[in-house]
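Below you'll find the structure, written out as structure tokens, and then a few comments.
A single protein chain has been omitted from the complex, and every remaining protein chain is retained in its original position.
Naming follows writing order (A, B and C), and every chain is counted from residue 1.
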Amino acid sequence: MYNSLGNILRLTTFGESHGAAIGGVLDGFPAGVELNFDEVEKQLARRKTGQSSLTTSRQEEDKVELLSGIKDGISTGHSIGFLVRNTNQKSDDYSHLEDVFRPSHADFTYQEKYGIRDVRGGGRASARETTNWVIGGTLAKQLIPNIQISSFVSSVEQVIYNYDPHSTDLTQIDSNSVRCPDNEKAKEMIAAIEKAKADGDSVGGTITCVIKNMPIGLGEPIFHKLEAELAKAMLTINACKGFEIGSGFTGASMRGSVHNDIWLEKGKTATNHSGGIQGGISNGMDILFRLAFKPTSTIMQNQATINTKDESITLEGKGRHDPCVLPRAVPIVDALAAFVLADMFLLSKIRKIS
Amino acid sequence: MYNSLGNILRLTTFGESHGAAIGGVLDGFPAGVELNFDEVEKQLARRKTGQSSLTTSRQEEDKVELLSGIKDGISTGHSIGFLVRNTNQKSDDYSHLEDVFRPSHADFTYQEKYGIRDVRGGGRASARETTNWVIGGTLAKQLIPNIQISSFVSSVEQVIYNYDPHSTDLTQIDSNSVRCPDNEKAKEMIAAIEKAKADGDSVGGTITCVIKNMPIGLGEPIFHKLEAELAKAMLTINACKGFEIGSGFTGASMRGSVHNDIWLEKGKTATNHSGGIQGGISNGMDILFRLAFKPTSTIMQNQATINTKDESITLEGKGRHDPCVLPRAVPIVDALAAFVLADMFLLSKIRKIS
Amino acid sequence: MYNSLGNILRLTTFGESHGAAIGGVLDGFPAGVELNFDEVEKQLARRKTGQSSLTTSRQEEDKVELLSGIKDGISTGHSIGFLVRNTNQKSDDYSHLEDVFRPSHADFTYQEKYGIRDVRGGGRASARETTNWVIGGTLAKQLIPNIQISSFVSSVEQVIYNYDPHSTDLTQIDSNSVRCPDNEKAKEMIAAIEKAKADGDSVGGTITCVIKNMPIGLGEPIFHKLEAELAKAMLTINACKGFEIGSGFTGASMRGSVHNDIWLEKGKTATNHSGGIQGGISNGMDILFRLAFKPTSTIMQNQATINTKDESITLEGKGRHDPCVLPRAVPIVDALAAFVLADMFLLSKIRKIS
Partner (left out) sequence: MYNSLGNILRLTTFGESHGAAIGGVLDGFPAGVELNFDEVEKQLARRKTGQSSLTTSRQEEDKVELLSGIKDGISTGHSIGFLVRNTNQKSDDYSHLEDVFRPSHADFTYQEKYGIRDVRGGGRASARETTNWVIGGTLAKQLIPNIQISSFVSSVEQVIYNYDPHSTDLTQIDSNSVRCPDNEKAKEMIAAIEKAKADGDSVGGTITCVIKNMPIGLGEPIFHKLEAELAKAMLTINACKGFEIGSGFTGASMRGSVHNDIWLEKGKTATNHSGGIQGGISNGMDILFRLAFKPTSTIMQNQATINTKDESITLEGKGRHDPCVLPRAVPIVDALAAFVLADMFLLSKIRKIS
């Protein structure tokens, strides 16, 4: 339950992969904001299937209907309902999965928890849900227009691209199909994905998110620390298995004298091991976090597994799936980061009497 | 705001390091549970300062008063208020920090966000708050008595101890002061901490948490995935900079054919790269997660920084502080993990009509 | 903001009277419930416009689309999205209201609060929203099939029908167009409404709700008392101006020796001045509450008012409106009562360890 994200700004979603529609309600959105719908379409196109050889060939239309809360392109302060009809589903694709628990999927846990599940396309567990997040997050972004959020693929399998605040050109993220700002590394990543695809296999990787032009003061000090809110949002992404902020796991092997970020002036430190957050609250430096994504569970190889009768069976690899979800996850990370920041931005407006 | 953790079970806390008291309210706790208060004392003793040479010499008394919601040792179903008086504070210790923004502390962000801050002992930002979490989490644990939660220090600075499900003896965690189940590695870790202490420096490290005897079906599929709830709770710990579940960041460089956890029978997989959670819901395997902790920000060396007038100054290293927070963070991780699981356990009871 | 009702079961809604659609998300609904969609249609038909001479002639289609969370007619435990397209709107009806603040409408307050408003059909303030509540509440009712909820019109203007637990025949509520179980009184009520209509005027009245077969133990003792939850839900109904439980305002003039409900046996008292709730929790007796509804604000007479420039003007009476909202409010009261009870029912399942 509680298909809702956010504290003050709240996104509530619904929908299964092969149901009639997916959609949601964006609530708590202030009145008076001129909305940019092209930006919503643009971000959805980045998330879409079938955009390159790296992604599944399922063609989703993703035609968004914004049903309420907007007048003449301006938010009215009322809840914004939205809807995307599901089309191009091939439900018969899934008949062979009715009694099967696929490895590393949600099949078994859904069945046990609910006693009933919609096997078609993974039902509610499908990444199709992330369409809702891109819609909600891209609208939320419009509450914080000055903040720049840039996510990109920083590794695929063994190919690693390290972010460098001085040399990385964040404007180049969309210049290649894998969404790595370095075109040379991107080629290696694409090669790794295509190799895995040829093998009927899948690969994981990492996404790095850089947030610039941050206002000071976002985040709440105890249970709604900015990094905790970001971690929670990111760990909702289906294949995401890890989150680190600033120095992250690398910082765990450092000493304090090296790790401490020396203040040069208000809002500016010499290093940024803190990743832009101290005491749960943004300090004005760039926010930096990195996410681990496991390889896609669906592969085009035969695998051993069990069925609902607890019998050992062999699962054949077939269907339409991404060998690597990373490129399409980039706009999802952007959207969820925007959502968290917009929520914390609204909260921050009522924390001090002035 | 929102000093509350949890959905159905809710812990709301208050208190500053050097205020009159810290405490909180544990709400949503069912009636009829016989409470083990000794366990609360035991876990608080594990979190306490002054327990070994590795921790700060500040002597906190941590005398818990449970003020309501309990009759003859049994929960009544009403909110449980609790309180720990602050004693042994030395407020004059902090006078020199009134106008200073210490590196990598919450000083600057609190001042900017609120325009006012309690400089003594870090005020609300102090790790003293974690006492509240240990109390709330240890009570919550008693709702899920069969689940075994074992956290331990898995690295300090460069000294690494890798968990092995077959050889690691989780009963040995408290057999040494650093709380690593391997006594040889523990000695190396202690040496690393004492070396840093002698240098007036601090060190970071990692904590691994292993949760055994998990019921199937805890966690909600979209925005309250079990890993997302755990990540959020863990990232609230003051020095925590990273969270990974199952294969985590290592999984990002793997292929699906290797990473997939093959089902052997219901609730049992050949490998456990999923870390016991699939589709946001526990699958019956052990839950495994790992946390990165940065080195403590307070060090006993002089550091450059700025004051509230934005002037460059030198901060002298003095006071009472832990050179490494990891050993004392172990019971905090245990407590927060218990809290999240108990919350999700209660939620799971109303998700299916039977 | 917060277009959400409920604690554990949560209904989040959206939509304006003349927008593309209204709808919502019902979240927290347990898996495994066989849903009766005919009942939803039936209750919507009771709420519909154009059903008798007493109601507005606007013909709403109210075709519900249930978009998710259901498989083969059974709830899956996932959020249930739903939608009703708006049809038969006559937007040009409202052009003359663009700059006007109608008396006792939400025009002025919406304009001041948001700086923008959708004038067509009252926008978000329209009673069209109550369609969402009937859908959500009628689904929620299916979680508590044994509880019998019967609301009826107990007064219209000066015509009063007093509920009598012995003689009132609750099966007769729908036997007349005003929804009063006494057909003689119903005729008088209908006459009063038609007289007002002929005068271009409107009338108020009261609705009484009787809830039978109540389980003991619903409601929470402090801030979620059952009567408080009911009051809150009922006061959300657009024209509702008062709520009383049990003896209500009459009880205020009584003495304790007369008012006290003497226990005859467990779950049965000699009188029921408490209205079935003691200490915020249901005691097994019938729940009885009564609601006051003001007369509809829209009347077919000229009225003085102001425009957005603060100038005095005369507002002409025209358009399509109900002279009395009471008959159509009956299913709304039923639905909201069901929603509150279902929410409290789910909560009650995790309040005691057994």
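FYI, contacts are C-beta pairs under 8 Å (C-beta built on N, C-alpha and C of every residue); 3 or more make two chains touch, one makes a residue touch a chain.
All of these numbers come straight from a predicted model, not from anything done at the bench.
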item: Where the missing chain makes contact, among the chains that are shown; value: A, B, C
item: Which of C:F29, C:F243 or C:F345 contacts the chain that the document leaves out; value: C:F243
item: Touch with the omitted chain, as defined above, among C:V33, C:A125, C:I147 or C:C209; value: C:A125
item: Touch criterion as defined above, residue of C:R85, C:K212 or C:H273 at the omitted chain; value: C:H273
item: Chain C residues touching the omitted chain (full complex); value: 1-5, 7, 13, 101, 103-106, 108-110, 112-115, 124-125, 129, 155, 157-158, 196, 199, 201-206, 216-217, 219-225, 227-229, 231-236, 238, 241-249, 251-257, 259-267, 269, 273-275, 277-283, 292-299, 301, 303-306, 310, 347-348, 351-352, 354
item: Those residues of chain B which, in the complete complex, touch the missing chain; value: 1-4, 8, 10, 12-16, 19-25, 27-29, 31-32, 65, 67-69, 71, 74, 76-81, 83, 113-118, 123-124
item: Interface with the undisplayed chain - residues on chain A; value: 8, 28, 30-33, 77-79, 143, 221-222, 346, 349-354
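Heads up, the rule we're going with is that only the chains that are shown with their structure count from here on.
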item: Residue-number overlap at the chain B/chain C interface, same or different (half cut); value: same
item: Rotation in the CA alignment of chain A with chain B, degrees, nearest 5; value: 180
item: Chain A and chain C: spacing of chain centres that average the CA atoms, whole Å; value: 40
item: Approximate Å spacing (C-alpha centroids) for the pair chain A, chain B; value: 26
item: Chain B and chain C, separation of their C-alpha mean positions in angstrom; value: 46
item: For chain C, residues that touch 2 or more chains besides their own; value: 8, 28, 31-32, 77-79
